[in-house]
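Missing here is one protein chain; the remaining ones are kept as they sit in the complex.
Letters A, B and C name the chains as they come in the text, with residue numbers starting at 1 for each one.
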Amino acid sequence: MSRDQALSKDEMAALVAKDIAPGSFVNLGIGQPTLVADFLPEGSGVVLHTENGMLNMGPAATEGEVDPDLINAGKIPVTELPGASYFHHADSFAMMRGGHLDVCVLGAFQVSATGDLANWHTGAPGAIPAVGGAMDLAIGAKSVFVMMGLFAKDGTPKLVLDCTYPLTGVGCVDRVYTDVATFDITSDGVVVTDTFGISYDELTDRLEVPLVRG
Amino acid sequence: MSRDQALSKDEMAALVAKDIAPGSFVNLGIGQPTLVADFLPEGSGVVLHTENGMLNMGPAATEGEVDPDLINAGKIPVTELPGASYFHHADSFAMMRGGHLDVCVLGAFQVSATGDLANWHTGAPGAIPAVGGAMDLAIGAKSVFVMMGLFAKDGTPKLVLDCTYPLTGVGCVDRVYTDVATFDITSDGVVVTDTFGISYDELTDRLEVPLVRG
Amino acid sequence: MRVRICATAAEAVADVADGATVLIGGFGMAGMPVQLIDALIEQGAGDLTVVSNNAGNGDAGLAALLAKGRVRKVICSFPRQQDSWVFDGLYRAGKVELELVPQGNLAERMRAAGAGIGAFFCPTGVGTPLAEGKETREIDGRTYVLEYPIRGDVALVGAHRADRMGNVVYRKTARNFGPVMATAATTTIVQVAEVVETGELDPEAIVTPSIYVDRIVTG
Partner (left out) sequence: MRVRICATAAEAVADVADGATVLIGGFGMAGMPVQLIDALIEQGAGDLTVVSNNAGNGDAGLAALLAKGRVRKVICSFPRQQDSWVFDGLYRAGKVELELVPQGNLAERMRAAGAGIGAFFCPTGVGTPLAEGKETREIDGRTYVLEYPIRGDVALVGAHRADRMGNVVYRKTARNFGPVMATAATTTIVQVAEVVETGELDPEAIVTPSIYVDRIVTG
C-alpha cells in the first residue's frame, strides 16, 4: 500500500490492527498503541489483555459506565466484554513473561537495528524514572510491534544503530510501524516493508541503519 | 501427665490435638496423623489444609456424601466445612513452602537428635521410591510435629543420632510424640517432655541420643 | 489463538507426536482427563515423557498408556500406590525411566515454565537424595536447591466447565494440577463436563483464562 503521503496516527493504528491475526491475545501499551483497538474489525475475536489483571477488556467506559474498580493499565476506566476474566498481578505478569500473549504493541523513543527497545526513560538528568510494565511487555509477547514517528522533532531518526536512551529490552522488537515506513527486524537485517510519502532512497539517506528492500 | 502405661494411637493423637492452638492452620499427614482431627475440640477453629488444594477440609465423607472431586491428600473422600476454599497445586504448595501453616503433623521412620526427618523411603533395594508432598511439608510449616512409635518392631529406637534412612528434610522436626515419651528438639538438645510407662532412666538406657530432662 | 471446540477426544489429541512431553492433570481420579488419555492410547503416539502426580492406577487411563509401552519416562511425585502394579512392573523390568520430584517442586517447576522463570532457588529437598548433584545456595542463612522449569508439548487437563471462548473452571479438589499444566504446555487440551455460552462463567471465578486453552472437548 506504498503511497505518497505520511500516515496519520489513526492510519498507523489501522495498519497495525490489520496485521493482528483474528483470535490473537494482545496487549496495547499506554498512549498511541491504545488507538489500535478502534481498528480491530468486528468479530475479529482479538482478546485484549491489560497487565493490571484482566483479559477481554472492552472499550473505554462512557460516562454512565465508569466503575472505579475497572480500569486499564493507563488507569482509564474501561469496560468488560463477555468472556472476560480477572486475575492478580503475579498471574497477569506470569501470563506476559511466560510468552502467552501473541502480540504487544508499544510506543518507543528509539529502536535499534537489532531490535533493542528504548521506551521508558530519557535518561535526562533530574528526570524521575518510571518503568511500569514496559520491560515485562518488551520481553514477553510472541511478537512485539512498535508504533512511533520515524523522526524526532529535530529530524534525528528514532530507528538507530544503537539506542542512546536507556534500554527497555534487548533484541525484542519484531516490527516497527512509523508514519513514513514500516520495518521488519530480522536476523538478516532491517527490512523495509512499506513506505508512505518517502522514497526508499531518501529513507536510506536519512537513516544510518543499513536497510534491506522488502 | 506422665503415667505408667504406653499410649494408644488414639491417646497420642489426643495429645497432639491438645498442643495445637485454637485457630491454627494445620496439615495432617497421611496415616496416623489423620487421627488427630478426631480429637480437636469443638469450636477450636483449627483449619485443616490438604495439599491437593483446599483449606477448611471437613471429616471423611460418609457413604451418601462421597464426591469424587472432593478428596484429601490420601485420596480419601472428604467433606467441606463452611469457609472452605479451593486453589491449585502451585498455590497450595506455595502456602506450605512459604511457611504459612502453623503446624504439620507427620509420621516418621526416624528422627535425628538435630531434627532431621526420614519418612519417605526405606532405601531398601528394589523399593520404588515415592515422595509426594512429604519434603514440602517437612520444610514448610512453622512447627513440625512427628508421631511415631519410639521403637521399631525389632526394638531399635527410631529417635537416633543420625538417620540411616534417606532424609526427607534437615533439622526440620520441632516435637516428637511417641507411645512412651514426648520430646522437644531444641538447640540445647533433645528434651524429654513427658513419659508414659517408661522411666527416664530406661529411656536414656535405650536411646543413644543424649537426652535433657524437661 | 482462538480455542477449538473439538467434536471428539480423538480429534483433540490427533497431532500428539512421538517423543512428546505430555502433562497429565489429576490427583488420583479427581481431575483425571480419562477420555483424553483413552484417545491418546487409541491415537498411538509413543516414546512419551509423561508428567503427572502419580504413575497410573489400576489398569485404565495412564496405567493403560504405560501398559501399551508408549511411555519412555515418567516424571511424578508418587508412583508407588496400592494399585500401581502396571508402573511397578515396568519400572522393575527397567522398561520405564522415573524422575521422582517432590510434589511442590512438580507444581512450581511447571508454574515456572508457564511464567517465564528460568530457574528458582527452592527450599524443598535440601540435604535429601532428591537434591543430590543439584546446585545449592545459601540465601539469608537458609539453603536452597536450584530447580528448573518443566515444560510440556501437550497438557491434558480434566476440568468442570468451559465457555465457548475457552475460559475454564474446575470443581473442588479436582482443580489440583490442571491450572498450572495449562500454563506450561505448548498445546493445552481440556476435557470438561459441559461447554457453556461465553459470558455464563463468572469473570471473578475463572481459574484458567482462555489464553491458556487451545482445545476443548466435552467428556
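Simple rule for what comes next: a residue touches a chain if its C-beta (ideal position, glycine included) is under 8 Å from a C-beta of that chain, and two chains touch if they have at least 3 such contacts.
Being a predicted model, the structure only gives us computed values, none of them experimental.
In the full complex, the chain left out of view touches A, B, C.
Of the candidate positions C:61, C:102 or C:116, contact with the hidden chain is made by C:116.
In the full complex, chain B contacts the hidden chain through residues 21-25, 45, 47, 49, 55-56, 80, 82-87, 93-102, 139-140.
Across the interface with the omitted chain, chain C contributes residues 108, 112, 115-123, 137, 139-140, 142, 144, 148, 169-172, 202-205, 207.
One chain of the complex is left out; on chain A, the residues touching it are 50-54, 67-72, 75, 80, 86-90, 92-94, 96-97, 116, 121, 126-136, 139-140, 166-170.
Just so we're on the same page, only the chains that are shown with their structure count from here on.
Note on connectivity: the fewest steps through touching chains from chain A to chain B is 2. Here the spacing of chain A and chain B, counted between their Cα centres, is 54 Å. Centre-to-centre spacing of chain B and chain C amounts to 29 Å, using the average Cα coordinate of each chain. Shown for chain B are the residues in touch with two or more other chains, of which there are none.
Touching two or more other chains at once are residues 111 of chain C.
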